[in-house]
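Left out: one protein chain. Kept in place: all the others.
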Amino acid sequence: MKLTAGAVITEPGNAAKNKTGSWRAFRPIIDVEKCTGCGICSMYCPEPAIHKGKPAKVDYDYCKGCGICANECPFHAITMVPEGKR
Amino acid sequence: MNDKPFPESLIAPGHGACAGCGCILAMRLALEALGKNVIISMATGCMEVVTTPYPETSWRVPWIHVAFENAAAVASGVSAALKSLGKKGVKSVAIAGDGGTADIGLQALSGTVERGDDVLYICYDNEAYENTGIQRSSSTPFGAWTTTTPIGKVKRGEDRPKKNLPAIIAAHGAPYVATASVAYPVDFMNKLKKAAAIEGPTYVHVLAPCTPGWRIDNSKTIEVARLAVLTGFWILYEIENGKLNVTFKPPKRRPVADYLKMQGRFKHLTDAEISKIQKMVDDQCKHFGIE
Partner (left out) sequence: MKKMLTGNEAAAIAAKLARVKVISAYPITPQTVVVEKLSEFVADGELDAEFMKVESEHSALSACVGAAAAGARTFTATSSQGLVYMAEMLFIASGLRLPIVMANANRALSAPLNIWCDQQDSMAVRDCGWIQLYCENNQEIMDTTIQAFRVAESLSLPVMVCFDGFILSHTAEPVDVPEQKDVDEFLPPFKPQYVLDPEKPVTMGPMGVPEYYEEIKCMQQEAMRAAKEKLVKVDAEFGKKFGRRYKLLERYHSDDADVVLLTMGSLSSSVKEIVDRYRERGEKVGLVKLKSFRPFPVEELIDALGHAKAVAVLEKNISFGSAGALFLDTAASFINVEKPPLMLDFICGLGGRDVEALQIKEAIRAAARAAESGEVRKAVRWLGLREKLVGLRT
């Protein structure tokens, strides 16, 4: 790679190559029956790693498993399960 | 590989923020509200460090980090350059944490506001110097544990009230000052849009919980930020050209203990101490016309 004078980074958003999904200890599972597509989960996701939709779609590449979405979903459509379990 | 799950997300995921971080959420919401025609001047702090470890950056907008105490001054310089070069339609935005605003950053911010510079200043308030390990700032609320206000035999937590930054900025005569909470994202984004449209110094102060600093579970960030508002601990308002407008009045104000008991940083509080805090909150609510 070529270093830039003053350490300027010219590729916007190149941090996206870090798949922070590897951080997870718990993963969110969407219950497609309960999900109404309200988008609240997507609004509150810090990463962002969950798309608004019916049903909402988790981007497991980046989801860190914080559980905010599960905690906030008004329809209790999201459950956090230990990573590695189905 | 999908490196743009949110095609319009101006902060790319893959950053190093803690799981459940309230501040990075505030950043994402802010950029959603403001759009791509901004230049961000950011202070040293959590947000700067987790988003830009060379050679990686999460930012999809022009962004500069300079030092800890001068986000406002740098943003003023950006604004002056844009003006001098006749570049229109780009907003200079300064972003700093509570430390970089209330304490070390107060002088620069005061200068920017006093000069009437065209800068939107966003303070993300996690109520301590979280990036360096949870040391107190003047924005740390009364009674809170931090690593420099520990619970000991002689002293028990923060013994000073939270510095009222919005009031200080309003007293400068800034055309627009507002408070916000990440639990009320639409309110936050509306306030940012309003502030950005004003030519002059505007200030938005967003309460954004820190999960390790506040000693809360990762998943409780929003719940806690909401309770801050529902208990009157943190009030959502705006001051437009000196006129106060409370943008959300909790319908039935909950006791402050509901908020405090959710957080490990307050778990040492005795009933007497909680009563004291309740009185402080009651006085504050009275001032804002909240029952």
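Every chain is named by a letter (A and B) in the order it is written, and numbering of its residues begins at 1.
Just so we're on the same page, a contact is a pair of C-beta atoms (placed from the backbone, for glycine too) under 8 Å apart; a residue touches a chain by one contact, two chains touch by 3 or more.
Keep in mind it's a predicted model, so treat the numbers as computed, not measured.
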With touch as defined up top, name the shown chains that contact the chain not shown.
A, B
In the full complex, which of B:Lys83, B:Lys267 or B:Lys286 touches the chain missing from this view?
B:Lys83
Among listed residues B:Glu32, B:Glu48, B:Asp103 or B:Glu223, the absent chain is touched only by B:Glu48
For chain A, which residues touch the unseen chain?
3-10, 12
State which residues belonging to chain B touch the missing partner chain.
36-39, 41, 48-49, 52-57, 59-67, 69-70, 72-85, 90, 92, 107-108, 110-111, 114-115, 117
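Going forward, only the chains that are shown with their structure count from here on.
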Could you grab the centroid distance between chain A and chain B? Build each centroid from C-alpha atoms only and quote it in angstrom.
23
Residues of chain A touching chain B in their complex?
1, 7, 9, 11-20, 23, 43-49, 51, 59, 61-62, 64-68, 70-72, 80
Within the complex, which stretch of chain B touches chain A?
1-6, 9, 11-17, 19-22, 24-25, 28-29, 51-52, 54-61, 182, 185, 211, 217-223
